[in-house]
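Complex shown without one protein chain; remaining protein chains in place.
What follows is chain A.
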Amino acid sequence: MKKFIKNNGTFIALIVLVIILSFASPSFLSSRNLTNLVRQVTINGIIAVGMTMVILLAGIDLSVGSVVGLSAVAVTLLMQAGLGIWLAILITLVGVGGVIGFFNGFMSAKFDIHPFIITLGIMTIARGLSLVLTQGVSVPVTNMTFAVIGSGYIPKLPSLIILVIALILGIFAMFKTSIEVRKGEKVRNKAKLTVGIILIVIGFIAGFYSFIGYQGIPIPVAIFAVVVMAGAYTLRKTRFGRKLYAIGGNEEVAWLSGINILRSKTMVFVITGVLSAASGILLASRLNGASPNLGDGFELDAIASVIIGGTSFMGGVGTVTGTVIGAIIIGVINNGMSLLGINSFYQMIVKGFIIILAVMIDVLNRKETA
């Protein structure tokens, strides 16, 4: 039991937080509020999935917030220039997210410069570019259908079908693992399996309650879900994911084992850049416009989500699922404190303490097991 609590500390913390807030503020548990909460989480969450991979390599990407801003500005301006929605989005994802990510990764890996430095530089450069492009003022979205991406909903009936399919697939996956465990092909303790099933069921109930009880699944949430699943699959199952854990564990050993460090690192930063750009596009769509300062400070929330989610700053250890829980915790804290009428200045202070606390717990746990 003690071990169970230790291994699932963040998850338990999230549940405790939800219980406290549901007592403190009656409107917290309303379908409408929960839908909004999840939609807020997606903006940070999508970036945090990429950030998980970066930190897994013992790296850091400080430029994500500025990429969000620049992407929002770029997609808006491209549409103003008369480009179609999809073309504008594609150009922004590749031209802003992809190119900046490539630069971040290639420069730091090729010349062995810590990504902190490179991405700090890019952070300022990208922000400056947004300001230059907009002359420092907000730019409105002219194409009205664009707003659907960030604010639209999947209708209730399809939403319900999606949720049920997700539930069945989730339980099926757990069932498959439990068979493998029984056959002795995988050693995975029962507690982990139980947690998995609990997570799936809670997720289903929460999803059903929040989305079906309101207006269906918000489109950004659906996009986030796809990103999370792709990210988790990449890290757990693919060759690329395996390489990332190896590089994060010991770069020298990975290199001597024939892994192309430059390619893997560059790829990770490209992924993070593209995801940040996607996040920026969603934000522009939701706000129906872009201000050059959009995304300011987003890197902190993304990094905090990853760390709270149990990814080690030293690299080599971490999961996307953990990061999602971390992102939800940050979302719940932001949302809860707003509901309770706590001034946003205090929110920053509280958030800072929570990050430190999360890392402290992680460090102490590690010391105990060592």
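Structural remarks
To be clear about the criterion, contacts are C-beta pairs under 8 Å (C-beta built on N, C-alpha and C of every residue); 3 or more make two chains touch, one makes a residue touch a chain; residues count from 1.
By our rule, contacts and distances are computed from a predicted model.
The UniProt record for the undisplayed chain lists the protein name "D-xylose transport system ATP-binding protein", from the options "RNA polymerase sigma factor", "Carbon-phosphorus lyase complex subunit PhnI", "D-xylose transport system ATP-binding protein" or "ABC transporter". Touching the missing chain, out of A:Thr124, A:Thr194 or A:Thr238, is residue A:Thr238. Touching the missing chain, out of A:Pro26, A:Gly82 or A:Gly258, is residue A:Gly258.
Within the full complex, the residue among A:Gly69, A:Gly97, A:Gly273 or A:Gly316 touching the omitted chain is A:Gly316.
Although one chain is hidden here, its contacts on chain A can still be listed: residues 185-187, 237-243, 245-246, 249-250, 252-260, 316-317.
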